[in-house]
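A single protein chain has been omitted from the complex, and every remaining protein chain is retained in its original position.
Naming follows writing order (A, B and C), and every chain is counted from residue 1.
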Amino acid sequence: MTAMDTITYRPARDELAYTFGGRMPVAHVRSGDILQVHTEDCFGGLVRGPADLPSQVCRMPYLNPVSGPFFVEDAEPGDTLAVHLAAITPARNWGVSSTFPHFGALTGTFHTATLQPPLEERVWVYDIDRHAGTVRFHATASDHCVDLPLDPMIGTIGVAPGGFEARSTIVPDSHGGNLDTPQLRAGTTLYLGVNVHGAMLALGDGHARQGEGEACGVGVEIATTTTLAIEVIKSTPTVWPRLETDTSIMSVGCARPLEDAYRIAHRDLVAWASTLTGLDELDTYQLVSQAGRAPIGNVCDPNYTALAAVDKTLLPDPTAAYTGVHARLRQRAAGRG
Amino acid sequence: MTAMDTITYRPARDELAYTFGGRMPVAHVRSGDILQVHTEDCFGGLVRGPADLPSQVCRMPYLNPVSGPFFVEDAEPGDTLAVHLAAITPARNWGVSSTFPHFGALTGTFHTATLQPPLEERVWVYDIDRHAGTVRFHATASDHCVDLPLDPMIGTIGVAPGGFEARSTIVPDSHGGNLDTPQLRAGTTLYLGVNVHGAMLALGDGHARQGEGEACGVGVEIATTTTLAIEVIKSTPTVWPRLETDTSIMSVGCARPLEDAYRIAHRDLVAWASTLTGLDELDTYQLVSQAGRAPIGNVCDPNYTALAAVDKTLLPDPTAAYTGVHARLRQRAAGRG
Amino acid sequence: MTAMDTITYRPARDELAYTFGGRMPVAHVRSGDILQVHTEDCFGGLVRGPADLPSQVCRMPYLNPVSGPFFVEDAEPGDTLAVHLAAITPARNWGVSSTFPHFGALTGTFHTATLQPPLEERVWVYDIDRHAGTVRFHATASDHCVDLPLDPMIGTIGVAPGGFEARSTIVPDSHGGNLDTPQLRAGTTLYLGVNVHGAMLALGDGHARQGEGEACGVGVEIATTTTLAIEVIKSTPTVWPRLETDTSIMSVGCARPLEDAYRIAHRDLVAWASTLTGLDELDTYQLVSQAGRAPIGNVCDPNYTALAAVDKTLLPDPTAAYTGVHARLRQRAAGRG
Partner (left out) sequence: MTAMDTITYRPARDELAYTFGGRMPVAHVRSGDILQVHTEDCFGGLVRGPADLPSQVCRMPYLNPVSGPFFVEDAEPGDTLAVHLAAITPARNWGVSSTFPHFGALTGTFHTATLQPPLEERVWVYDIDRHAGTVRFHATASDHCVDLPLDPMIGTIGVAPGGFEARSTIVPDSHGGNLDTPQLRAGTTLYLGVNVHGAMLALGDGHARQGEGEACGVGVEIATTTTLAIEVIKSTPTVWPRLETDTSIMSVGCARPLEDAYRIAHRDLVAWASTLTGLDELDTYQLVSQAGRAPIGNVCDPNYTALAAVDKTLLPDPTAAYTGVHARLRQRAAGRG
């Protein structure tokens, strides 16, 4: 293993990216490096109070900026990029959420087109108490407030898509992107198939927390400092994003309708679990059908995100996935402290 | 409150029902009664080993039998029937699962019609060890086996639908029915809107456990003895099924595509939580968006089932739902021991 | 062939039916008979002007009444009932349409649940000029008016479903029901699989015309006198409704999402056309893919309706479907004049 470097990156405002693909790299990293990245929130930091209505202070397509892309040396199409989320630290002591006209699960939208006027656009500002581990919700129409657990996650992370495409950072798909799932918290390793030379990793859109499905279309949006440990797994293709934690393996599907996201994730998990258990496809299908969980990511973005998960207790060797890279990266990131 | 009776019911084979609605009651019960019901498995007990292929030993429409209906005295349209699941006990020391031709999430089906031949039909028999609390999976193509937690649930429970309808027990909808969600385990109270005089409660289709979405279309199917405590909540309509546990409230949506089930459940939970918190609709939408969970029930039945859940810690008074009936029924069922 | 009878039926108000299945027959007919039926409009005739808002003058579930059911002698499960629509005559010189709260394709609905308030409820009254063959639209917010072609059709026609079910007349499914497709005009023969002894045919919900998809959820609703010629085709099952005209054969699919309705209809048409052409399945799939049409019925009812159609010019023998019953019934109905 080569010596490990720590690369720190904080984008200037005009360095923020709004697509995966179609951009020049902001830095080069090597397999084995630790990457510490500052990410802006999905509004570019422009929504700071009730008067900052997103549809007024933000300008399309300058939404959901990501930091990057990072050129990962040695990453080639057909490889897999393992990205361990070592730490996700809120950069400020507040986060912000909102409704947004014709966006979200419980409203007519650009795609689920109706003739109804949009819901009222409103902003919520949350207090973040890192010490207490809480996110405080304040009602806008009354003085009710309530604390929710702080559970920081990265909403948007991915690599350049294949086929010469460049995709908006609003979109989740097989290259990752705006996955918007609470499972992308610290302690998780994300596997992404490499589509272009250098992989071109980028990330942003931190959430202090979000509900499953992100019903109103917006999480508790935060800027973050996020620490990643990365490794290139050579000659190992990955079709859809996969996740690994100390206790679970998970496959991700992105599609509409939502059942197709469920199908993609489950078919992929059946294939993965079959490899790790040695069971044939139908036996694995059966086992996943009884033991599987189906965490929902988002039900508001251009593609919806669903996950399929099983506990590692089902696997003969819980460290076998991708040649044990999860444990390796976890340790490397910890050693860094 | 009237004195509590315990009614025990074990159907003869020719008493099993295959619809909600359109049937005469098998027994009368009163609000406050305890009901102990034997339920057959979804195959009518006919699938007992690898050679019993469901498509051969079962005959349509004699699938997914339920026990009942029970006429609940005093239950009228506009009321809500609260059904507390006090105990779900597997009736045998084995359960059974299978693939079924053109049924399940990862295959073309009757509705998602394709030209591909069906997947191989295969049967899995599980050992149930109530003492150890395990369900043992045995692979069919190898000698691999693995224990999963025993987590008994009722797959199918509901009342007669309105509008003079009678619905197949395969179908989940606003009257309940084949909800197929692991959340219907012991300790949960289910709220169902009453559509017809007497409500006409029925249940069946126990699972020793199932994964979220029931990917292959079949859980670990069991016969059960299920103990229910019931109460009629007068003049309180319930549009979609709701669930309450000691720690959560949940709304249920049944629809295709799956995002509509998600939408139904979330809209209902927003309305319910708004009532319980006093927040206005948009504040509640925001709170649920950050704090909500979205457990998936089934992604294989004629309607899919999705739930929306929040923890009771968000509620000013965690016992306020439906005038505290959950705690009341829980206690009554326990006192019965 | 037995002597042909003409049966005339005009329901009293309290004879109208609101389900397919679960009802006693209003009359018995025999294969070969002509049936002349008066049908009420979908509002039961209660919406007659701008002030008659449907949500106020109609009461659930007393919507979309059908006339029947008719017990067809000799019709048994496994047979097909052929119903030739010989004539559909508007019963009045006006028809009516409306928006309806949270119903229709361009609004949040009961199933596509949103938090937005409903669209304004409004009624439109159309003049029907049978002589000129026109339906006159009058704007409500201006004095604009325009004539559309009169193209009468039956929105709701079906038999009792199987499996002991009774389904609301709002629902289209494999038993027929609220298909809401303009293709159900005079000159068309409808094939329905028989699920119960006597078939139990019923119909209603005439439209002076409707657009494809019935976007606002309501056609130009009319009462009609409809003339049918019927025949039982023994020992010939039909899974999904099929249609035949002088020039086309069509299969009907009812499902959500809309692509599943498309899939059902196309898979069925591939099977049907394969039988009629002698082509193998893949050759037929190819031919239908290039020659097929996909008329949309409704995109507003509990199931959506899509059709798959090909011209009879593709068939070696254009009269071969169901042993030529279309031509036979057409002739019989004409001979009746």
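What we mean here is this: a residue touches a chain if its C-beta (ideal position, glycine included) is under 8 Å from a C-beta of that chain, and two chains touch if they have at least 3 such contacts.
Given the structure is predicted, the values throughout are model-derived calculations rather than measurements.
Participant: Please pick, from A:A27, A:V57, A:L115 or A:L315, the residue that touches the omitted chain in the full complex.
Facilitator: Counting the whole complex, the residue in contact with the absent chain is A:L115.
Participant: Using the touch definition up top, pick the residue from C:I88, C:L243 or C:I296 that touches the left-out chain.
Facilitator: Of these options, the touching residue for the absent chain is C:I296.
Participant: Among C:L81, C:V220, C:I233 or C:L329, exactly one should touch the missing chain; which is it?
Facilitator: The one listed residue touching the chain not shown is C:V220.
Participant: For review purposes, identify every residue of chain A that touches the missing chain, sorted by number.
Facilitator: 18-19, 21-22, 60-61, 110-115, 162-168, 253, 255-257, 260, 263-264, 266-268, 270, 281-282, 285
Participant: For chain B, which residues lie in contact with the unshown chain of the complex?
Facilitator: Residues of chain B in contact with the hidden chain: 106-108, 112-119, 257.
Participant: Touching residues of chain C against the unshown chain: what are they?
Facilitator: So the residues of chain C touching the unseen chain are 97, 99, 104-106, 119-120, 122, 124, 135, 137, 139-142, 144, 146, 148, 209-220, 256-259, 262-263, 266-267, 270, 277-280, 282-283, 285-294, 296, 299, 304, 306, 314.
Please note the rule applied: only the chains that are shown with their structure count from here on.
Participant: Please report how many Å separate the Cα centroid of chain B from that of chain C, as a whole number.
Facilitator: The mean C-alpha positions of chain B and chain C differ by 35 Å.
Participant: What is the distance, in whole Å, between the centres of chain A and chain B, each centre taken as the mean of its C-alpha atoms?
Facilitator: 33
Participant: Report the inter-chain centroid distance for chain A and chain C in whole angstrom, where each centroid is the mean of the CA atoms.
Facilitator: Roughly 48 Å, centre to centre.
Participant: On chain B, where are the residues touching two or more other chains?
Facilitator: Within chain B, residues 256-257, 263, 266-267, 270, 282, 285 contact more than one other chain.
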